[in-house]
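All protein chains of the complex are present and in place, except for one that has been dropped.
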Amino acid sequence: MQKILIQFDTDSHPSTFDRVVAVDAGVDHLFSYGDVLPENVTGLVHGAMFTRGPNDLNNTAIFVGGSNVEAGEKLTARVTSTFFGPMRVSVMMDSNGCNTTAAAAVVAAKKHLDLATTSAVVLGGTGPVGQRVAQLLAAEGSDVTLVSRSKDRAASACEAIAAKVEGVKLTPAGASSSDEFVSLCKGTKLVVAAGAAGVCFLPEGTLQSLNELAVAIDLNAVPPTGIADIGVSDKAKEASNTICYGALGVGGTKMKVHKQAIASLFEDNDLVLDTAEIYQLALQVAGLSTTD
Amino acid sequence: MQKILIQFDTDSHPSTFDRVVAVDAGVDHLFSYGDVLPENVTGLVHGAMFTRGPNDLNNTAIFVGGSNVEAGEKLTARVTSTFFGPMRVSVMMDSNGCNTTAAAAVVAAKKHLDLATTSAVVLGGTGPVGQRVAQLLAAEGSDVTLVSRSKDRAASACEAIAAKVEGVKLTPAGASSSDEFVSLCKGTKLVVAAGAAGVCFLPEGTLQSLNELAVAIDLNAVPPTGIADIGVSDKAKEASNTICYGALGVGGTKMKVHKQAIASLFEDNDLVLDTAEIYQLALQVAGLSTTD
Partner (left out) sequence: MQKILIQFDTDSHPSTFDRVVAVDAGVDHLFSYGDVLPENVTGLVHGAMFTRGPNDLNNTAIFVGGSNVEAGEKLTARVTSTFFGPMRVSVMMDSNGCNTTAAAAVVAAKKHLDLATTSAVVLGGTGPVGQRVAQLLAAEGSDVTLVSRSKDRAASACEAIAAKVEGVKLTPAGASSSDEFVSLCKGTKLVVAAGAAGVCFLPEGTLQSLNELAVAIDLNAVPPTGIADIGVSDKAKEASNTICYGALGVGGTKMKVHKQAIASLFEDNDLVLDTAEIYQLALQVAGLSTTD
């Protein structure tokens, strides 16, 4: 039976990136939809649920993507709420690569640190990738400071994460100047910068002033980077006694995780691959999984 | 040579249902178009006609679908009028599943009745499925009463059918209350309910009051059903001496017919699969065909 992936994209032109990865993950037929709104979902999902018998539904799956992560989250909620009983297909959510990027970043940190005892600072922590990085680190047991320009928004993001994962150690912080960002990073072992393109949090020379810092990761692919001492292609590169990763440095893992996640959708018909599930896959891809 | 199916859908997002069935019917490449208007048809059909040699045109076919049956009928007319001489490809019309559903319903009835001598009542007879059920029953020789809330619209539907099929026995009827619907069903052997979702024609307990009724079919998949005594999953289930079918009870045949119809498009390049042709396929699928 042919493997069918149905791509719901919130942009007008469904992502070529996601389509190529789908093909390379072994999908036989890709049904790509652009401009998908929540109100379009039910009918399109019914067509996935009611065309193949329950025993064959693992050959049909849904991918939610597009540049707008919040819109993707709404679509995903609609998709999963349409299912009932055994009438369901597996779903992956990765709008703007948010989940695969966050997973790849945290896996990179985990290669060098015992995350359960780590203190971590997430700069740009209220954005889609930042929130997911903070969630994954907190779930691993790290003591996470989630930083945003607005302390209120940082607090909201922390609450949202705490509602998803029990017993997390999360502290919201507001900061808007380099001095404040640097100050928040003093004494921490891990910094992840997940801000918008063009935002530089830590100016050149900061790394050598952060003596405790063991790992620094910058997820901004377009210069100027969020941590000026890191190059986009850095991959476990040491600088001032800190192991550095740039966006392309975690990109290889991200691609493998994306491809592996798509492939795994067809193993069963009831998977929902969101932040936590995609992170588990990333651990396996990186050989760090304790369960597999 | 690869089998190409070109899907013209009148909705913005081409039906996933029709796409999955196409893949499962063996189509190699599916070109799906949404928001197709009559004025778009000529150019798109020319691309189907002029790219492969006349001897290879059986490997390209067109499927017309979408939720709006009238719009689908207009597209189909445009498609077939674009062809000339041997420059044509096979076409199937099944907007909203109208033809496959009607064919599956009539085939279900035919398993239990000699349709040529049957009296039948079609409730919701002016809708796209109801009209097609009435047409197929009348073509089989049944004495059909086509019921609508408006007797004028029922009469128009009967005239439209009589213009397509010669020598039919069709009587239009208007009814709007349960009492009227029940009264029209008195003495008939077959009732098919093909109304809109949410419309209940025959309330609970009606079946046992209809002593002559041998077969009752309700094509409404969403409760409340059109005949309250029938469950959506009923499949030749006996109740009050009547053999009952719900929407899902005829759904298996409908799916097989849909798939078989798509597959048959590639056997020749000059098929036009509309109501009558799809019914012939349904008879074969059900093992009731006298010609095959």
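Note that the chains are named A and B in the order they appear, and that numbering of residues resets to 1 at the start of each chain.
Keep in mind that, in the parts below, contacts are C-beta pairs under 8 Å (C-beta built on N, C-alpha and C of every residue); 3 or more make two chains touch, one makes a residue touch a chain.
Nothing here was measured: the structure is a model prediction, and the numbers come from that model.
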Option touching the unshown chain, where A:V20, A:A116 or A:A236 are the choices: A:V20
For chain A, residues in touch with the removed chain: 12-13, 15-21, 23-24, 30, 32, 255
Touching residues (missing chain, whole complex) on chain B: 1-2, 4, 6, 28-29, 31, 33, 35-36, 40, 43-48, 50-52, 60
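Convention: only the chains that are shown with their structure count from here on.
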Turning angle required so that chain A lies on chain B, C-alpha fit (0 to 180°, nearest 5): 120
Geometric centre distance via CA averages, chain B-chain A, whole Å: 46
